[in-house]
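Only one protein chain is missing from this complex, and each of the others stays in its spot.
== chain A ==
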């Protein structure tokens, strides 16, 4: 072997024991888990596969998706209203929004769901009508507040509080100079919002909303306590009859996992799209200049 010149010699960092140790630990843990799931017959994998695509489970899956979409759409719309109220310069308006957000973020969503289901105990009858006229219809709250309505109302109202804060955070992330630049060009408040401010809030709002969707998908499992036949409740109904608790919980879990993984694909695509359209100037440079003033 010819002797290399010192300038030509490769530099080598030797592998240290801990590099191998990390691999050994990880392989041992995963190997153990795989071994026990395959060999422990209590998992009852054949039962898992036999129920994986039964009608009851698939119906539950559809209802879970319906609940997620309905609560997210309604919650985002209400959240937008709350965010606008929260940013209002009128103290009573922003105070109301703040009160709402504090209340709904400060109490567990499970408690809220049970509360809405039992709201008839508080208001047995309400009448919906046009103020200052005789036109009104009495409504039986007990009949109106079915488990499904209570589920959508509860999830929506809770989600709105979180979306309000996300949307407000998006608006807060836009520099005041952007408002001033738009104003100095003579833009109306609406034009400024539509063409300058809202596009810049999106990189902050979209990824956070994506997380909320994934969170909401899993949160819908809470409404099983109201007897809404969504995914978890459907699995529970089956194992209440057959006592195959673990296999059916695995069926539900696998479906939740598949759906959240499927959702993360469009989310990362949307995230990429928005980070491309909004090229922000390097924040470091701006911060340095401001701190010099």
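Brief remarks follow.
By definition in this document, a contact is a pair of C-beta atoms (placed from the backbone, for glycine too) under 8 Å apart; a residue touches a chain by one contact, two chains touch by 3 or more; residues count from 1.
Assume contacts and distances are computed from a predicted model.
When the listed names "3-oxoacyl-[acyl-carrier-protein] reductase", "Ferredoxin", "Lipid II isoglutaminyl synthase (glutamine-hydrolyzing) subunit GatD" or "ABC-type polar-amino-acid transporter" are checked against UniProt, the chain not shown comes out as "ABC-type polar-amino-acid transporter".
Note on the undisplayed chain: of the listed residues A:88, A:146, A:200 or A:245, the one touching it is A:200. Across the entire complex, the residue among A:37, A:102, A:136 or A:175 in touch with the chain not shown is A:175.
Interface note: of A:74, A:187, A:206 or A:270, the residue touching the hidden chain in the full complex is A:187. Interface residues of chain A facing the missing partner chain: 175, 177-178, 180-189, 191, 195-196, 199-200, 277-282, 285-286, 289-290, 293.
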